[in-house]
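Every protein chain but one is kept in place in this view of the complex.
Right, chain A next:
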Amino acid sequence: MSGNEVAGEAAVAAGCRFYAGYPITPQNQLTEYMSRRVPEVGGVFIQAESELAAINMVFGAAAAGARAMTSSSSPGISLKQEGISYLAGCELPAVIVNMNRAGPGLGDVTPSQADYFQSTRGGGHGDYRTITLGPQNLQELYDLTYLAFELADRYRNPALILGDGILAQVMEPVRLKPLRRVRPAPAWALTGCGDGPPRKILSLFLKPGVAEAHNWRLAAKYRRIEVREQRWDEFQVEDAKLVVAAFGSSARIARASVQAAREEGLAVGLFRPVSLWPFPYQPLRRLAEGRRRFLVVEMNLGQMVEDVRLAVENRGPVSFYGRPGGGVPTPEEILKVIRKTYRGAER
């Protein structure tokens, strides 16, 4: 299966029965897959007239109590930001897959990680966060997409999968889970209120102080997520003098470089954030306490590096190597940077 199909199949396994999308490369096969697969399991597929419409259809489906998903790539995700902000403000669970391509503007359809800020800082207007998971291979894409639905439900918050053009297009075998039983609509969902009191889904609060109180409640929820949902992966970091930090496809490439550096006798390790929000600050801070040097590798001009600096807090030097605009680094390229940075680490 290709990454696009894997993300779609994971959603179906997680009980997603509503998908709305709009074509954009490199995630077209995901929309196409869902057009066949979702109706097959009794769900709804809609090819929307725009990404604006798609995310708002997902808003409606989520408000109505369905597990719902949309997917796109960077320019389309920009259009979805209004809807994502409303999902966050109204506390509706939904999953959004972004197969990140190069920007700004129309950019290029080649792989990129330039939407890291947009994904982890809310992305639209207002003070909110979206759970963001960054898979590095197709098994993880499958597992994390499945998990995203659970987390979105648990916290009533939109959850993002931040993939890229590599992840979308490669083919790998994946271990599938059995299809989860579709959960009934939660009590807060709009299904018609029966004989009970009417239910309202809102993010507009015009009475004095109510919007602030709502935001404080959201803040407490975000704090809970930060405490409970940090996910990461470490590779040979214990004795490492230099720790390479990377996520997603960059991490997968950098791992090969780290292995090659080890074969040369360099004490290098890899720290890979899996949840990009909440960012795994604690484990990284712990590593920083051991007087290490850090090298952040991204397919952008330097975005996650800011989170790494926040975690390291000047306990050690943090340098950056990145390729913007769809450039994909090779393992040899990163290895060269590792050697150079490592010499700094030994001094």
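The rule we apply is simple: a residue touches a chain if its C-beta (ideal position, glycine included) is under 8 Å from a C-beta of that chain, and two chains touch if they have at least 3 such contacts; residues count from 1.
Everything below uses one rule, namely that contacts and distances are computed from a predicted model.
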Hidden subunit of the complex - UniProt protein name among "2-oxoglutarate oxidoreductase subunit KorB", "Nitrogenase molybdenum-iron protein beta chain", "(2Fe-2S)-binding protein" or "Xanthine dehydrogenase family protein subunit M": "2-oxoglutarate oxidoreductase subunit KorB"
Sole contact to the chain not displayed, among A:G105, A:P173 or A:G192: A:G192
Among A:L202, A:A220 or A:L310, residue touching the chain not depicted: A:L202
Contact residue for the chain not shown (choose from A:A14, A:A62, A:I77 or A:A114): A:A62
Absent-chain interface as seen on chain A, which is shown: 18, 20, 44, 46, 48-50, 52-54, 56-66, 68, 82-83, 86, 90, 190-196, 198-204, 206
